[in-house]
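A single protein chain has been omitted; all remaining protein chains appear in their positions.
When the chains are written out, they are named A and B in that same order, and each has its own residue count from 1.
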Amino acid sequence: MKLKDFGKAILHNKLALTGTIILLFFIIVATFGPLIMPFSTMEFGEVEDLLLSPSFKHLLGTDDMGRDVLANLIAGARISLLIGAVATAISMIIGTLIGILAGYFGKGIDNLLMRFTDFFLVIPWLPLMMVLAAILGTSLWNIIFVIGITGWAGTARVVRAQTLSVRERQFVERTVSIGAGHGHIMFRHILPNVFPLVFANTVLVAAVAIISETTLSFLGLGDPTMASWGMMLHYAFEGGATASGAYWYYLPPGICVVLVVLSFTLLGYAFDEILNPKLRGR
Amino acid sequence: MSKGIIAKKLLYALLTILVVLIFNYLLFRVLPGDPLAMMMRNPRATPEQIEAVKKLYGLDQAWYVQFFTYFKHLVEGNLGISFVYKAPVAKVVASKILPTVLMVGLAEIIAILIGILIGVVAAWKRGTKLDVWTLGFSLVTYSVPTFWLGMILVVLFCVQLRLFPTSGMLTPGKNFVSDWAKMVDLGRHLVLPVLTMSLVLIGEYALTMRNTLIDVLSEDYIITARAKGFRERYILLKHALPNAMLPMITIIAINIGFVVAGAIQVETIFSWPGLGRLMYEALGARDYPLLQGVFLLVTISVVLANVLADISYAYIDPRVKN
Partner (left out) sequence: MTLLEVKHLRTYFETSKGLYKAVDDTSFDLDHGEALGLVGESGCGKTTSALSIVRLLPKEGKIHGGQILFEGTDLVQLSDEEIRSRRWKDISIIFQGSMNALNPVMKVGDQIAEAIVLHEKISKKAALARAGELFELVEMPVDRINNYPHEFSGGMKQRAMIAIALACRPKLVIGDEPTTALDVMVQAQILNLLEKLRKELNMGLILITHDLSILAEVCDRIAVMYAGKIVEFGPVEGVFENTAHPYTERLIACFPHIGKEKIIPPSIEGIPPNLLEPISGCPFHPRCHKAIPKCTVQEPEMVKVGEKHYASCLRIGEA
């Protein structure tokens, strides 16, 4: 499917359109939100400011350290999306590279790389992330690294399959016969052909990356100096927000995570429908 | 399936486990951070104590000797001593297996049954309101972090409605008049963890089942069955479902890693005394031997479960059998 047709199909698909709108909203909030927020996310409030319920001053109330929840939420958007984006990029680069290499060279290299990929596919991801994060220590870059390094296996498989089918096509043979190098063929001829698939896969990896960040931070593996949505939920849980009924504290970050992940999931589902005609709605 | 293929699958599994073991070894020794400090975690340890620990883990020896010792200990079931529990890791881990298996097993069975049922109905009534709702439900539950769903359910059922206990497996300090009373108490504690886990899984199973079934229903052999004069219900049950169930087995197997992740979060939220909670505790206390032990057990179990799914798949699908 050509990229232009793909774009058209997205505009005509309700799910994809909804996903795109939600995602754009959060990207705008993450980019410009912190610039216009009147509250600092780092200054702790006085005793009388702790766990205030929503009011005109604090639209979403305050947390158990007296900070404005809305301000935290907006700052969190930036961090959560940043972690998600960079981790996804790492996963996609590794996955695409391994997939193309395996599919293009075949034989022993393929076998070796796919065994390696299977290993990452079969290992349960959360325990692996927990162990890695525990050993590397909790910092923003470590979290990004851990999520990126564990999330590429599915992409590698998909890209490999597509590379195999692209390689069978004639033009690659022709390029080989006119003496093009491996690198040239892989990046100039195969990569553009696997790209739509990589693109469709990116949203699924991104959804997992955001969920992973939230979960790791919740489990206490986040960077304590970076208030991501996951960290907010971690503090809310540790601070007993559920028992004290501070719904303004534990609901908003969760809802934000759900919306962002949902937007990716919607896009992923829509791509699947567009690329798999059998599922296309009537 | 020929014995050769089974042997090959088992060999691959063993190979994967071997890689896991080496990986596990390297992870806790080669990565940044002094392994000794990690193992000991006591900044004020006396030189004698340090020596003793070095000897215990063989850290004073050449790397290949260390590696050999690691395997020797593994084979003996010696996973080291937990800092927090001050007891052998193997023993601590073993005591937590049953609660996890109970909770996760129940949740899986419920999720598979309900997920398949919803998926079948959605595919059958494709395009109707029910189908749209299934799709919506599945996409939303897929997007919700498991632990957050658990928090919401706690607020709803424990704080607001006061229907179920918030944490643990049995009410602490309670003397049960009969085994039945104990079972009831256990059941009440089980409801919310199992509900959380199932909710997260049902969506994915339902969606997979729906899409697979829609695929199958467009196959030529379904038209053949219609041409034979069968009623739609018969075609669904006898022709479509057996074909659609096969990919489900693969999905359920692939999903085991996801289930493990869910279990860690659910057990953390509900203080369920299983392996997931143990891992969370070990992580919080940086109890490395314990963390390593749970990681090994969980990983190897998942690898084995995958092989089992592969082999059982081969027994069910006639195309693989020969």
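Going forward, a contact is a pair of C-beta atoms (placed from the backbone, for glycine too) under 8 Å apart; a residue touches a chain by one contact, two chains touch by 3 or more.
Model, not experiment: these values are computed from the prediction.
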Can you tell me which of B:K8, B:K125, B:K174 or B:K238 touches the chain that was removed from the display? B:K238
Of B:C158, B:A225 or B:V302, the residue touching the omitted chain is B:A225
On chain B, what residues meet the omitted chain? 219-221, 223-231, 238-239, 242-243, 246, 317-319, 322
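Keep this in mind: only the chains that are shown with their structure count from here on.
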Which residues of chain B touch chain A once you look at their complex with the stated criterion? 12, 15-16, 19-20, 27-28, 31-33, 38, 127, 135, 139-140, 142-148, 151-152, 154-155, 159, 166, 211, 214-215, 218, 254, 256-258, 260-261, 264-265, 268-269, 279-280, 283-284, 286, 288, 291-292, 294-295, 298-299, 302-303, 306
Name, in rising order, each residue of chain A that touches chain B in their complex. 115, 118-119, 121-128, 130-132, 134-137, 207, 211, 214-215, 218-221, 233, 237, 242-243, 245, 247, 250, 254, 257-258, 261-262, 264-266, 269, 278-279, 281-282
